[in-house]
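Every protein chain but one is kept in place in this view of the complex.
By written order: A and B. Residues from 1 in each chain.
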Amino acid sequence: MGSIRVRIALATAGAVTAVLVAGCGQAPGSAPEAPESSSAATRVVTDVTGAQVTVPATITRIADAWPAHNEVVQMLGAGDAITATVLIEKTAPWLYVVDPALREAQTVFTNSTANTERLAQARPDVLFTDKSTQIAAKTTELGIPTVQLGFQNYPDLKKMVSTTADVLGPAAQQQAVAYNAYLDDTLGQVRGRTASLPADRRPSVLHVYSLNPLVVDGTGSIIDEWITAAGGRNAAQVTGNVRPVSAEQVAQWNPDVVILASSAFVAADTGAQTLDKLRADPFWSQLPAVRDNRAVINPTGGWHWDRYGIESALQLRWAGKTLHPELFGDVDMLAETRSFYDRFLHHPLTEAEARTMLAAQDPQ
Amino acid sequence: MDLTVDDPPDSPVLDVRDLRCGYGAVDVLDGLSFTVAASEVLCVLGPNGAGKTTLFKSVLGFLPPRAGRVLVAGRELSGWGRRELARTVAYVPQAHAAPFPFTVGEVVLMGRTPHLGVAGAPGPADRLVAGQNMDRLGIGHLAARSFTEISGGERQLALIARALTQQPRLLMMDEPTSNLDLGNQARVLREVRDLAAGGLAIVMISHTPDHAFAVATTAALLVPDGTLRVGTPERVLTEGALGEAFGRPVRILAGVGEDGATLRACLPVL
Partner (left out) sequence: MSAEAERDAPAGVDGAAPADPWRRGRWPVVTILSVLLVATVAVSFAVGVTAYPPGTIVEVLLAHLTGRPSTVARVDDVTIWLVRMPRIVAAVLVGGALAAAGAAYQALFRNPMVSPDLLGASGGAGVGAALGILLSWGSAGVQLSAFALGLAAVLVTYTVGTLVGRGTESTLTLVLTGIVVSSLCSALISLTKYVADPDDKLPQITFWLLGGLETVTVRGLLPLLVPVLVGLVPLMVLRWRLNVLAFGDEEAASLGVNPRVVKAFVIVGATLMTAASVSAAGMVGWVGLVVPHAARMLVGPDARRAVPVSALLGAIFLLVVDDLVRTVLTTEVPLGILTALVGAPFFLFLLARGRRAWT
């Protein structure tokens, strides 16, 4: 009789699952430990969630699920150890120039998914991930030391760099100290020069993330932080980064300067082409900032200068010089960029390359 | 049929006394009294809106009475459990289509539900009862066909088979001949007569006085003021009473059937 068979089938299925789950209780302890990894020394790192993560003393394989963080690993000297990543060459072409080893890495993450099977097979010594992801519980279960990171401002950016260096070892820690000192210097210099500016000499700046739909960066973001440091005011009176706004709001804010992020470029347009279109657009052409040539393109390097990444250090000087050329006459962004890449990213740029980067163009 | 009884053998299966019922502020029926005993067929007639369906809902327990009593096998309706009641009173709705294409066999088998435990499903013994009832109504060959694909007459027979599968003592049939052609009407009426002969008590709603003359032992005529006239069909369904109830004059013609019995038919005068 059908229903008896059904009951048997279901009972069996239930029993099998129950046994499987029951077996899980002792899983971590009874899991066959392979001898290969047990001999090595380990160290303990505290991540941004407060978790104590035990990582091998020598890191040879790295998985990085946080796009902006891959460049941090490269800076700290372990770029060629990245074997699993969230990046693809199209999203960060300069980083692939700087760290060609990334081409050998498997892309196993997207910004919302993880291929856990490929990740497990890649056997990373450590996984760096954004603290908000839901995968940490799973990757920890897989036995991958998972270091969760995150930052919203410059002090936390430095902590993120230090924590990463703690994972990677003494050489990385030295480099982290150097970078953090450079960032502090830059912040100090830029803020120092703009500190005495009265409110009426601080231009209002609109940072455009996307033109269609119209999306801008508001207050309470790192964008707001560098605008302020560079002697400007954020024109966008909305809170948070990447906020959709209306053209009406933009007209009302009437920014003195418009900065276009590379994400605002339409299709295959270059920054210059995008600016041309903006000047021809019925709405934007009426905006004084655009009409009077106070719309500029934000540079993009291994990661976006204007967003949450280590090249934010370059963004500070660039923004200062863009908003207040009179105060930053001595700053040569071409030289500054080349020296930064040489010193921190282990990849000397040609002058042409630096020029391309400043124009937010992909490498040739 | 299962005729074990827990009440005195001569007491009626259905005993309705001074029943009043209705919806909202309106009393549809008031002061109704009648009884139906085993082997009796009560045919309820009346114009549209006179309250035939309301009466059915009261007797089936869907609509609580506002006054008076409904006794099934000598016991107050409110004293019956739902499953217990379904083993005594079976309802044959008007032929309808189900939303899913159950087979005729499956539909008839659903009549076993009141005999099963809450968690139960029908077994071989239940299929036997259902099969017997299908055979009895001559629809055994349809058992594996889809209930949605058979004709209206066959569907009505299947619903009767389902009701019989409940093994009830009282059958409540809601217009069992509506929407059927002449041949199917005769088929259903003959089953009604035979089932009563087998000991069932039957209450059926009809729009056709002819059918009451043909099979009913008792006729109940609902007139628009909500009162009920009960008696043998010949006494209740007179030209005068029917004309008054339906608001149009009628004639009743008589003929002789094959076995010498009197056949009556009612015709409206246009």
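Note that a contact is a pair of C-beta atoms (placed from the backbone, for glycine too) under 8 Å apart; a residue touches a chain by one contact, two chains touch by 3 or more.
The shown structure was predicted, so the numbers you read here are calculated from the model rather than taken from an experiment.
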Identified contact with the non-displayed chain, of A:135, A:205 or A:345 = A:135
Task = Specify the residue from the set B:47, B:68 or B:131 that touches the hidden chain.
result = B:131
Key: Chain not shown: contacting residue from A:42, A:91, A:110 or A:237   = A:110
Request  = Out of B:64, B:123, B:138 or B:268, point to the residue that touches the absent chain in the complete complex.
outcome  = B:123
Request  = Name every residue on chain B in touch with the hidden partner chain.
outcome  = 57, 60-62, 82-87, 89-91, 93, 96, 98-106, 109-111, 113-114, 116, 118-128, 131-132, 134-135, 140, 143-144, 146, 148, 166
Request  = Quickly run down the residues of chain A that touch the omitted chain.
outcome  = 1-7, 9-10, 12-14, 17-21, 23-24, 26-27, 30-34, 36-37, 106-118, 120-121, 123, 130, 132-138, 141-143, 150, 240-242, 307-308
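One rule holds for everything that comes next: only the chains that are shown with their structure count from here on.
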Ask   = So, what's the distance in Å between the C-alpha centres of chain B and chain A?
value = 78
